[in-house]
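Note that this complex is displayed minus one protein chain, with the remaining chains in position.
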Amino acid sequence: MKTHFLAATPVAAAMAGINPAHAGEQAGAPASRTDAAPRQEVLLERVTAEYWRVTLDNPPFNIFGPETIPQLNSVITQIETDPKVKVVVFQSAVPGFFLTHYDFVPPLSATTDMPPGVTGLPALPDMLVRLSRAPVVSIVSIRGRATGVGSELSLASDMRFASREKAVLSQWEIGAGLVPGGGPMARLPRLMGRGRALEVLLGGEDIPGDLAERYGYVNRALPDAELDHFVDALARRIAGFDKQAIADIRRLVDIPSLPPDIEIGAEWDAFLGSAHRPQAQQNLKRLMEMGLQTKPDVEKRLPVYTGTLGQ
Amino acid sequence: MKTHFLAATPVAAAMAGINPAHAGEQAGAPASRTDAAPRQEVLLERVTAEYWRVTLDNPPFNIFGPETIPQLNSVITQIETDPKVKVVVFQSAVPGFFLTHYDFVPPLSATTDMPPGVTGLPALPDMLVRLSRAPVVSIVSIRGRATGVGSELSLASDMRFASREKAVLSQWEIGAGLVPGGGPMARLPRLMGRGRALEVLLGGEDIPGDLAERYGYVNRALPDAELDHFVDALARRIAGFDKQAIADIRRLVDIPSLPPDIEIGAEWDAFLGSAHRPQAQQNLKRLMEMGLQTKPDVEKRLPVYTGTLGQ
Partner (left out) sequence: MKTHFLAATPVAAAMAGINPAHAGEQAGAPASRTDAAPRQEVLLERVTAEYWRVTLDNPPFNIFGPETIPQLNSVITQIETDPKVKVVVFQSAVPGFFLTHYDFVPPLSATTDMPPGVTGLPALPDMLVRLSRAPVVSIVSIRGRATGVGSELSLASDMRFASREKAVLSQWEIGAGLVPGGGPMARLPRLMGRGRALEVLLGGEDIPGDLAERYGYVNRALPDAELDHFVDALARRIAGFDKQAIADIRRLVDIPSLPPDIEIGAEWDAFLGSAHRPQAQQNLKRLMEMGLQTKPDVEKRLPVYTGTLGQ
């Protein structure tokens, strides 16, 4: 028997068949899909043999679903094994959204039934851990919301640059009674210290670009008009450097800064535990009723909506 | 035989009986007390079942003495064991002082004679370690001086917010030849990096709100007029979230960010070692003669006075 993320509620059923035309200003693509052959949401472009670009393109909200996992996994496997690539930039093609939360319409088993990855971790954390260790420089260019999985992908990457005006980072999960599952409890304290990490994780609030820079959530927040040029110039610069020296520097930086896999695995377990609790199921049901995954306002101001659940 | 903090000096004796009316602008409460039944300095208010507020109220300087330990310990024990509380805010009722240094009038044995706590650590570090691990979110709202124990309580809490105009943090102890005893050598480097931690600990200077934010000593410095509302709104928000998810997130953040007890214990030992050295005894005697614990100017500009001792 399949476990549905929202365990067989009418809401989940209704959501699964929702008319994408009602999903907001951006038409033409549903907020989530359960088709057998999903469209390509993760686009890989080889700018040069040494410099690749990955574009996240799942409008209208860049929600991350079970169908995204094999697509992103394929890209990460190529990054790990290609003999020439030195640097990869992740960006979004969806206005307002870099990459957001997990898709709550498909059954959770669509993810948990996947076999573990080569690290022995479940599919999603396996993929992020491998990206963080690959001998290739990963850079995220954040424009729009990097929430949940979007924040976790950013944290698993080597460097984070954000649009000062248009980037928003968050781990919103606590607002739904969920524990994040993709590494932020391991990565945020090492990046910004315990106090600010606890604020991000336990407040579940939006962190705009400039605050993200002050907290060390991103390397820098840049004026939106300069972001693309800055990231492209840095990537091209690194692409001209020696691949072995890059790999050696990364390997030595990993020692004091990468979390051990056991911490990442423990987070996934805590996420699953939280997802099955009645409190989270009820919170998610209410958020779906409010318009999560369908109404732009709910996606764009998610912490405002989560803030109403406990009252 | 009792060990006096200032080993049986006339100064200590004089201080113990000092007339509180001479203690500065704020009358009505002595700077320290040795009464059998001390007044309540640590006030616990249950704003709701989930959101508690602790007010530090020992005018005129919010000095932390041996009589404060069981009071704060009682509050922390309730925080640890209450089934409903999710978030606790620490604040001060004393203008100009969040919480300052240890009381140098009573004999040091008044503290060292206390039995160890459940962690096996001595009473003061035991209490702070337990606060840092309790499955409850602790937030300090710093207005006025958070010096010595005040800084250590802040560092043991989950999050620190400071008044941009009125907060001052410091570990002033080196100025008296003392090693701090409540955790800052373990906590500050993990929060702000080695270089800034060494500056705070070895310079013994006042760190105002905005520098405290730049250094990561506090999460944020907020305009004084906004501080109370910000902290209250954050606390109420967290109080609406799921207690189990809060506890799970804290537990996972603890792994990379909490110091092991052995580091905390070593600090207390180093503090005791330093307190017994003639250099520190002489420094404290001179500071008491200058007006420590009695004259507001000495308390408010403590680093200026410590800066004169070595010359």
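Every chain is named by a letter (A and B) in the order it is written, and numbering of its residues begins at 1.
Rule of thumb we're sticking to: a contact is a pair of C-beta atoms (placed from the backbone, for glycine too) under 8 Å apart; a residue touches a chain by one contact, two chains touch by 3 or more.
Computed from a predicted model, the values in this text were never measured in an experiment.
Participant: Touching the left-out chain: which of A:His101, A:Arg130, A:Arg250 or A:Lys285?
Facilitator: With A:His101, A:Arg130, A:Arg250 or A:Lys285 as choices, the missing chain is touched by A:Arg250.
Participant: For the chain that's not shown, point to the residue among B:Ala123, B:Ala197, B:Ile246 or B:Leu284 touching it.
Facilitator: B:Ala197
Participant: Where the complex has a chain not shown, which of B:Ile174, B:Val218, B:Val231 or B:Val253 is the residue touching it?
Facilitator: Hidden-chain contact among the options goes to B:Ile174.
Participant: Considering the complete complex, identify which of A:Glu67, A:Asp158 or A:Glu267 is in touch with the unshown chain.
Facilitator: Only one of A:Glu67, A:Asp158 or A:Glu267 touches the chain omitted from view, namely A:Asp158.
Participant: Who touches the missing chain here, A:Glu152, A:Glu213 or A:Glu299?
Facilitator: A:Glu213
Participant: In the complete complex, the non-displayed chain touches which residues of chain B?
Facilitator: 173-175, 177-180, 185-186, 188-190, 192-199, 201-205, 214, 216, 259, 263, 266-267, 270, 273-274, 277, 279-280, 283, 307, 309-311
Participant: Which chain A residues would touch the chain omitted from the figure, given the whole complex?
Facilitator: 137, 158-160, 190-192, 213, 216, 218-219, 234, 237-242, 244-246, 248-250, 252-253, 255-258
The rule is simple: only the chains that are shown with their structure count from here on.
Participant: Quick check for you: after a Cα superposition of chain A on chain B, what is the rotation angle, between 0 and 180°, in steps of 5?
Facilitator: Copies differ by a rotation of 120 degrees.
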